[in-house]
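One structure follows; several queries about it will come next.
Apart from one protein chain that is not included, each protein chain of the complex appears where it belongs.
Which chain is which? They are A and B, in the order written, and residues in each are numbered from 1.
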Amino acid sequence: QSSVTAFGLIDMSIGTGKVAGTNASIKTADSGKMTTSHFGFRGMEDLGGGVAATFQLESFLRADIGNSGRSNTDNFWARNANVGLTSKEWGTVKLGRNTTTLFVAALNFNAFGDSFGYSPTIRHIFTSGTVTGDSGWSDSVLYTTPNYSGFTASAFVAAGEGSGGRNVAASGTYVNGPLAGALVYQKVQKDAAVDDTSVWMANGSYDFGAVKLFGQYAKAENLTRRVDYKIYEVGASVPIGAGKLLAQYGEISPSAGAGRKTWTVGYDYWLSKRTDVYLVGMSDKIEGLAAGNSVSLGMRHRF
Amino acid sequence: QSSVTAFGLIDMSIGTGKVAGTNASIKTADSGKMTTSHFGFRGMEDLGGGVAATFQLESFLRADIGNSGRSNTDNFWARNANVGLTSKEWGTVKLGRNTTTLFVAALNFNAFGDSFGYSPTIRHIFTSGTVTGDSGWSDSVLYTTPNYSGFTASAFVAAGEGSGGRNVAASGTYVNGPLAGALVYQKVQKDAAVDDTSVWMANGSYDFGAVKLFGQYAKAENLTRRVDYKIYEVGASVPIGAGKLLAQYGEISPSAGAGRKTWTVGYDYWLSKRTDVYLVGMSDKIEGLAAGNSVSLGMRHRF
Partner (left out) sequence: QSSVTAFGLIDMSIGTGKVAGTNASIKTADSGKMTTSHFGFRGMEDLGGGVAATFQLESFLRADIGNSGRSNTDNFWARNANVGLTSKEWGTVKLGRNTTTLFVAALNFNAFGDSFGYSPTIRHIFTSGTVTGDSGWSDSVLYTTPNYSGFTASAFVAAGEGSGGRNVAASGTYVNGPLAGALVYQKVQKDAAVDDTSVWMANGSYDFGAVKLFGQYAKAENLTRRVDYKIYEVGASVPIGAGKLLAQYGEISPSAGAGRKTWTVGYDYWLSKRTDVYLVGMSDKIEGLAAGNSVSLGMRHRF
């Protein structure tokens, strides 16, 4: 009886895109437009008394060029690499490289999830120079409480290890039937080469059945550059047949520099529980620059 | 029920070799002399209606030095990294990094398969400066028709993505009992740093039972350097006991620069369906240079 589960997701699409501020559209075959492609191993061992040992070993990959990582400088197991103990009574502790609670809340409360290609939320929080410290923290300990009637909280620390300070985060999540919400705070000081930032983010969603609505508000502060950011995001997901119509809009307003407004709409059709095809388009407008826009037709397969 | 199959092949040999044009023989322990060592994951999901989703995630490796890739600059999943849909009625489409149809025809119609160490065909087509663009294409879409009474055709495109033009290939394959043949065309323009090349290749084999004969003819053109290449290859495979005697000869004649004539003979003995041992020798003569030669004694194990 194997104690290891191999799993992953490959997302490939063809499309055309023009980056905000540039003139030329380029036709591309891309990996990870809707979900960053990845593979990994995970397992759980029952230790008795309601306690289990767990591990995660997960690697991002770029299927379009047949390479590992999100970039050529990414660590191989950057998605998750940790070992831990979990108990229904005492909660869960995971030690190693862990996905941040900010990233988990950001993806759970917008219609395009963890899409680095198309989610306005991910774009404004993680790829607009807003928050530093990546979507996973190295040298970290993540503690999550047991579920108390829908409520869980977590505390998250990454050791500085002599390079800048440490990172800290705290979050609370509430799920009750159609209603869900999450409040997250994080402060990044680790790695002296990286800007010092802090962020508060409030997230909510309500599923009316015919439509699920999403809302997010974040206030970020870059303490190194002395710039503040206000971000809000709204979205909707509408089930139609075996698929969903998805729409999301968001704005980021910095205290200095150009603002950014991003629209995304798409249709995601599920061929099975593990495989879907999607058609998505985005308009990404940075003040003072030509609008960027992109369209992708793709598929995701989970294994 | 797992949806992932882990698999691979390790080929290790000891031998002695003298590169064409050099004087010293070096004793080595080598990975991948007969088949480039690799490992990977693949899977298929039945979507109903005769349609299935597929994925491939495959990595070359160098078992001799315990490293990934064919070289230190190779991408981790360079062998294959794709997702696709397949149907008996409509054919197969795969999106991502795909093995080229030229490479598949080249290996299927010579006695030494995909051996970068010992196949004259692979040597003349892929490692003599003839064809550019690697044996796998990034950012590519590969379509293969259903099988029509032994005949299949494929169309293959790799997006340029702003760096040079795109690559295109087309091929037709026919298999009928002992007779098989394949015609392939490919044109490489992707990656401005790489020479622009095109190639036509005709391949045939006939299995008489006591001996299987192979023949290949290719005409390649390097449009950047204005050099043409004519290549022909002949080979035979003779079953003897649980093994096969293998022989292959080929020549490459460029319109400018030195020609090359390569002989390989070997005996491949199968310990099981998954494990074989081999003894192979090659003479590789480039006009005007001292002949290269090499001998390897090795084993391959598939898992």
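To be clear about the criterion, a contact is a pair of C-beta atoms (placed from the backbone, for glycine too) under 8 Å apart; a residue touches a chain by one contact, two chains touch by 3 or more.
Treat the numbers as computed from the prediction; the structure is a model and nothing was measured.
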item	value
Among A:L95, A:L183 or A:A247, residue touching the chain not depicted	A:L95
Option touching the unshown chain, where B:N67, B:S87 or B:T152 are the choices	B:N67
Residue in contact with the excluded chain [from B:S3, B:S31, B:Q56 or B:T264]	B:S31
Hidden-chain contact residue, picked from the options B:G8, B:G215 or B:G259	B:G8
Touching residue (missing chain; options A:S25, A:N75, A:S253 or A:N293)	A:N75
Absent chain, residues of chain A that touch it	2-4, 6, 41, 43, 45, 47-48, 51, 53-55, 57, 75-83, 85, 95-97, 136, 138-141, 158-162
For chain B, residues in touch with the removed chain	5-8, 10-14, 24, 26-31, 39, 61-68, 76, 271-272, 274-275, 298-301, 303
